[in-house]
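The complex appears here minus one protein chain, its other protein chains still in place.
We just call them A, B and C in the order they show up, numbering each chain from 1.
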Amino acid sequence: MKLAILGSGFIARFYADSLVAQRRKDVITMVYSRTEENAKKFARDYNVDGYTTSIKECVNSKDVDAVIIALSNDLHLEAVLESAAAGKHVLCTKPLGRNAKEAMQMLRAVEDAKVMGGYLEDLCYTPKFLKALASIKSGSVGEITWAKSRETHPGPHSDWFWNKEKSGGGAMVDLGCHCVEIARNYIGKNVKPVEVMCWADTRVHPIDAEDNALGWVKYENGAIGQFEVSWSFRGGMDLRDEVMGTEGTIWINNFLRTGFEMITSGKAGSYVAEKAESNSGWLFPVGDETNELGYNHMFTDMFEAIENKREPNENFYDGYVVNAILDAAYASAASKKWEPVQLEEWRGISEKKAAKEVTSYNEDFYLIKEEVLPSGEKKFIIKNKKTGSIEVR
Amino acid sequence: MKLAILGSGFIARFYADSLVAQRRKDVITMVYSRTEENAKKFARDYNVDGYTTSIKECVNSKDVDAVIIALSNDLHLEAVLESAAAGKHVLCTKPLGRNAKEAMQMLRAVEDAKVMGGYLEDLCYTPKFLKALASIKSGSVGEITWAKSRETHPGPHSDWFWNKEKSGGGAMVDLGCHCVEIARNYIGKNVKPVEVMCWADTRVHPIDAEDNALGWVKYENGAIGQFEVSWSFRGGMDLRDEVMGTEGTIWINNFLRTGFEMITSGKAGSYVAEKAESNSGWLFPVGDETNELGYNHMFTDMFEAIENKREPNENFYDGYVVNAILDAAYASAASKKWEPVQLEEWRGISEKKAAKEVTSYNEDFYLIKEEVLPSGEKKFIIKNKKTGSIEVR
Amino acid sequence: MKLAILGSGFIARFYADSLVAQRRKDVITMVYSRTEENAKKFARDYNVDGYTTSIKECVNSKDVDAVIIALSNDLHLEAVLESAAAGKHVLCTKPLGRNAKEAMQMLRAVEDAKVMGGYLEDLCYTPKFLKALASIKSGSVGEITWAKSRETHPGPHSDWFWNKEKSGGGAMVDLGCHCVEIARNYIGKNVKPVEVMCWADTRVHPIDAEDNALGWVKYENGAIGQFEVSWSFRGGMDLRDEVMGTEGTIWINNFLRTGFEMITSGKAGSYVAEKAESNSGWLFPVGDETNELGYNHMFTDMFEAIENKREPNENFYDGYVVNAILDAAYASAASKKWEPVQLEEWRGISEKKAAKEVTSYNEDFYLIKEEVLPSGEKKFIIKNKKTGSIEVR
Partner (left out) sequence: MKLAILGSGFIARFYADSLVAQRRKDVITMVYSRTEENAKKFARDYNVDGYTTSIKECVNSKDVDAVIIALSNDLHLEAVLESAAAGKHVLCTKPLGRNAKEAMQMLRAVEDAKVMGGYLEDLCYTPKFLKALASIKSGSVGEITWAKSRETHPGPHSDWFWNKEKSGGGAMVDLGCHCVEIARNYIGKNVKPVEVMCWADTRVHPIDAEDNALGWVKYENGAIGQFEVSWSFRGGMDLRDEVMGTEGTIWINNFLRTGFEMITSGKAGSYVAEKAESNSGWLFPVGDETNELGYNHMFTDMFEAIENKREPNENFYDGYVVNAILDAAYASAASKKWEPVQLEEWRGISEKKAAKEVTSYNEDFYLIKEEVLPSGEKKFIIKNKKTGSIEVR
């Protein structure tokens, strides 16, 4: 697979690291950047043959099968439209649009052009996430009632993130897009997101956009997807998921506590770990960041999807749903009310919340809880089906 | 200190375990229970001289200096009124009332009778909590912007909890009262809680009250206190706090991961840990539950407060504030809107949110972020004080 | 219980902290120190009525029921002999002697004087240790085959530790005495320690004694007690136990990872945690050090033992066995061979290693291992009872 990469910044380098990792079949043949200097440097660092400062030229290169968009949010729409016009498959980084309207234009563009639109949501491809999702699908934790995802760090590396016009918002659109899609996967992509409650505030940095936000996404089956995001967290990058189901619980820590602990006096002064706040004292490096953050499995899925003419796990429709949920979140932060998720088109099933299944103790009573006392005896807390009175047996 | 204990159930036994732990000076001289059988058994188990089935008789015993209330929520008011009438100091378990109205009656009763009203909020006395609070007060993590407390387990042991009339609600009033007061301590008791947003639902058990709830408490200085509670969590008792400040972060795990890990085939069949879901496979016991859950430090503070005629760390006014916040949470769960915290009386300071302190890069620019690149270079993301444009240096 | 404390240094203060914690019944009435200044300061800090620079005067005070020895190792013998001569119960810090010969003299002294000799081995009283030991005794992890204890830190606080004459050795006698007795408890105090292999070296500090040592203690039933000690560990104080049994495993972390994690920029500059290497970056405080390190439960056991005229969990005979094992360890480090543990007197049972119990697969085969394959099939690896050949079924 011959690839063009649009962008040469932080995320473009993570993508490139993944694409040259572990003797991959796929090769980057073109790189676009706004400045020739950056394009050149990237081409040199990753052995890329061609570079350019024109998106159009880049995506129309004959040596390109698929385009990878690693640009600031304000350029996604243009880049997708150009790629689709050139008849190339297009893989776009997160968030898809700055809002659902932009995302829908991109979705229409790739579907009309009959090219694949892959949504580069790497955190839905981390090895832990993939295994957790498989466990959930196999029923190991029962029905999901609540799924939380948290991403917090001290703030992004590139300046455009901090500019609301370019990024479409602050910490919520930047980090919340991950959290929303992670929880949506756990709860089930077929389950419709209905409404959103959000708090957002600018607490620490001198910016217009929010640097902290919290939100709840309510799904049609009653499940709650919760997100916690911050650009003012101290301590590195905190990437955690928690899932509660009727038969079990899952806790995932993707970054700060993964089984690698180190303390150093710092005398050697060397670089130790990405986004660590210091290079002395206790540090918690991640073994293989590219793999742990999902990039390898993401690109493998994307390219195999293209070759096998199937949809990837994360596609432009998913990106659109995420943007629609975030639009509702911003509306809620402003109105201080639950705001409906506005979906022009719903491709999941519309399953009304089923009557809850309730366990009976016997003909006359429901079972609330069964206890084993320290003495070994069993105790049953039960509820009279007719009178509703609660008793102990 | 000679003590009467009202109640002989689960929580009464935790209290008694603490009161006989580590060669304490204090002694339980009377126990009240609704049934003589339970009162007798408790008296036998803990070497208590007297027992009775009359609250009045119990609190008026000459051999009693202070009364400890370990009864179901619907009996707190009566027990406090009787104790105050008898001129005895009174220590009441959490929540103080089923609602703020009841709590205010109790507060007035002890203050009118000039006896001490101690609020038995054990989780604000765990050794980890006390050390974290001391660190926060010393400034180690800067200004607190967000404090979360989470308590989830598979549901309470006693039947009255499940009865909304007796308990005043479900998981929120039962567990949320802990979480609310924990976050309030971290943020600062002098800071006024302003409004509350809450989601609550009955997801798993056949009961009328909520078995799951989430909430945000907004404080006058902009800080958010978050709570997560559940009666349908699988995996034991999850008791965790997270605090974010401008200069640091604190994570506390009080129960499921405290440095004690054990796997057993279960062949011996013995009891291993409280609220563990099983007695085989991986188990995570707590070394000294009574101490880790705060009971020892709580009673020490209470009795020393009485002896030194000072207020304890947690008093009836604190209990009243917690009830007022929970009232607002229940109102919000119903109205789906942020609801104001209605405080008849505010004893903290009313500090209006200060203008945020912003760091300058130089005369013309604010500093948004300083980065150390892998190359070692420094990068500054800055904002023009006049135009608001964002640049990189 | 009225107490005299001999010593006013680091460990004396830990003892005193425990003795004034949580409204204890017991009171320190006298303190001895070599220098009047230190004795005075200690008396002032802990509200002790009397102080002296004479051991004899201290232990003979009428206001003293029991003597607590918190002195450097070279003074234990004298202090025990004086206390026994005064007819006072005596509690001596670890190690009991600088060697088994000294320990035996102390054991004889208290037994001849018919006073209690309590061995202040606090790490055999930590809440986690006590619960683990109870689990082991209940059979939860089967027969113990291997027990490891590790104590490492950057070196002791007081100068006399570094002086081989005063302390009796280096890191091994200082820290190894804990580890040896911990493993001995797990394996069973009735099981005879037979021989010891030890490596010891002076790797980092300019001292004569060893600053690092490793050892294996072989018990009569084949179990191995392993110790790892260091005075040159970076990262605080590492206190961990690991136990392997035929039915389970136990892992205990007493200090560096107990569920309290904190990161701070250090701007506030305040003291955060004992033996932490710094006061900024990631820190791992212990909630209630005195309790977590076993001091509270230790003194409760000691005083109740005196009152009830029973032996405490850890007595002078235990201290003697530990010294005998350490003597063998020093001999082994010198001879580079396994050295026998020389016990003048063995009070446990002498159980010869039983013939190992072997599970049969059927009449002709032993069962080596049963496997469940990913396919769900079972596989049996078996051994022919006659020919010894290994097969798969």
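Convention: a residue touches a chain if its C-beta (ideal position, glycine included) is under 8 Å from a C-beta of that chain, and two chains touch if they have at least 3 such contacts.
It should be emphasised that the depicted structure is a prediction, and the values quoted were computed from it without experimental measurement.
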Q: Check each of C:Gly7, C:Gly169, C:Pro193 or C:Gly235 against the chain that is not shown and name the one that touches it.
A: C:Gly235
**Q.** Selected residue (touches chain absent from view) among C:Val27, C:Ala134, C:Val194 or C:Ile381
**A.** C:Ile381
Q. Thinking of the whole complex, not just what is shown, which of C:Gly50, C:Gly139 or C:Pro154 touches the missing chain?
A. C:Pro154
Q | Touch residues of chain A, complete complex, unshown partner | A | 21-26, 126-132, 135, 138-142, 247-254, 257-265, 267-268, 270, 272, 285, 287-288, 291-292, 296-297, 299-300, 303-304
Q. In the whole complex, what residues of chain B lie against the chain that is missing from view?
A. 234-235, 263-265, 277-278, 280-284
Q | chain C, residues in touch with the chain not shown (by the definition above) | A | 141, 145-146, 152, 154-155, 157, 159-160, 162-163, 197, 199, 201, 203-208, 212, 214, 216, 218, 222, 224, 226, 230, 232-235, 244-249, 271, 274, 336-338, 356, 358-359, 366-369, 371, 374, 381, 383, 388, 390-392
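Definition applied: only the chains that are shown with their structure count from here on.
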Q. What is the distance in Å between the mean C-alpha positions of chain A and chain B?
A. 33
Q: Report, in whole Å, the distance between the mean C-alpha point of chain B and the mean C-alpha point of chain C.
A: 36
**Q.** In chain A, residues with contacts to at least two other chains
**A.** 234-235
